[in-house]
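On to subunit A.
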Amino acid sequence: MTIEGLLIILLKIIGAVIIAFLGVILGLFYKGIDRKLAAKMQARVGPPIRQPFMDFFKLMIKENIVPENAVPWIFNGVPVMTLVATITILFYLPIGNISPLLSGYGDIVLIIYLLTLPAIGMVVGGFASGSPYANVGAQREMVMMMSYELPLVTTVIAIGWKLSQVYPQLNVFSLAVINAHPIWGLVGPLGFVGALLLLITLAIVTPGELSKIPFDVPEAETELAGGLLVEYSGRNLALFSLADAVKTIVMVSLTVALFFPYNIAHLFDLSGIFAIGIDSLFFLVKLLLIMFVEVTFIRVAAARLKIDQVSYAYWVPLSIIGLLGLSLIVLDTIMI
Partner candidate 1 sequence: MEYLKPDEIVELFKKKLDESAIIDSRVETKTAGVKKNSYSVIWLQVNPISFKDAIKLLCTIQFPHLAIISGNDLDKEIELTYHFSIYYGGRFKEISINLATYLPKEDLKIPTITDLIPGAQTTERELKEMFGVTIEGLPDLPNIFLPQDFPKGVYPLRKDEKGVEIKVERKDEVKKIE
Partner candidate 2 sequence: MSKMSYSVPIGPVHPSLKEPMTFNFEIYGERIEKVNLAPGDNHRGIEFMGRQRNPIQIIYLAERICGICSASHPFAFCQAVENAAGIEVPERAQYIRVIIAELERIHSHILWAGVAAHELGFDSILYLTWRAREEVLDLLEYLTGNRINYGIFMIGGVRRDITKEHIPRIKKTLEYYKDIYAKLEDVFLNDPTIALRTKNVGILTTEDALRLCAVGPTARASGITKDIRQDQPYAAYADLEVKAITPDALTGEVHGDIYDRIIVRLLEVVQSIQIIEQCIENIPSGEIIAEKKLVKLLNQLKKAKGEGIGRHEAPRGECIHYVKLNESELPEVWKARAPTYNNLMTWVPMLIGQQIADIPIVIASIDPCIACMDRVTILNKDNGQKSILAKEDLHKLSVQKTRRITP
């Protein structure tokens, strides 16, 4: 191994630390904005934007209680695993026009795998808590996972397939490639409608993936008193809240990368560091807008569904919408 190779590895490690740090801060900050926006929509004052930070620091100094029935090493290990898995996804996501840190080492299929890890972690943690509420929550989380996977994969496959038709020579599942070639520019009018349907699918999968109302059945405050998280306290709960914040960023970034990978630097004839700066800012604005639609707005405008209704909603109507989108894109390509 050469010195250059070592240097690259070192740079990647430093980059990873910076991205993890920024991702966590951004996640908590956006969580604060989400709460503030929800409060404004409900005509409340709402907590200050720094509230998630304060919550996090408060939880960190609180006592960490492990219930008697729990399996301690699983119980304590799961929050760390969840957070790590979530942060890892960040390394595969493009930010503005910066290509992903680990670009070339994994693609969107890996991201889908990684996305299931936090959910599996929570299921394991729930079962390890030894509380009936957490048990019910874990069962529900498993059902949820099985439900939203199909529409999510449909969306990704459709975009990948379309790209592979247009650019057969590229690695179509790489996010850098997807980011460089927005879907909207590649399709005709029929495909445009299809892509729109796929966008709707992803927008509805997002709150499910993040366990937000109306799909927050695994946590369901009024039914299960927090469900999966009912026995977690102190540091472990803080890690879960971090993971949740980062996961919000991840899911929203995924929507941005798949559907809105546009940059604005070239409009102002900027280059170099300015281009990166303005694109990153634009990226943050896109994140905010999409988070508002996918998380905040849906959250304040609906009641919680029951688990059978959730899995029905994902399996039947949403899968149909997703498959319809896929077939429209296919039709569009074949007809051209």
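In the analysis below, a residue touches a chain if its C-beta (ideal position, glycine included) is under 8 Å from a C-beta of that chain, and two chains touch if they have at least 3 such contacts; residues count from 1.
Selection criteria: all candidates are chains of the complex that A comes from, given by their letters.
In this text the structure is predicted, and so the values were computed from the model without any measurement.
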{"item": "Result, touching chain for subunit A in the complex among 1 or 2", "value": "2"}
{"item": "Partner candidate 2, residues of subunit A touching it in the complex", "value": "41-44, 132-133, 135-136, 139, 213-214, 216-217, 220-225, 300-309"}
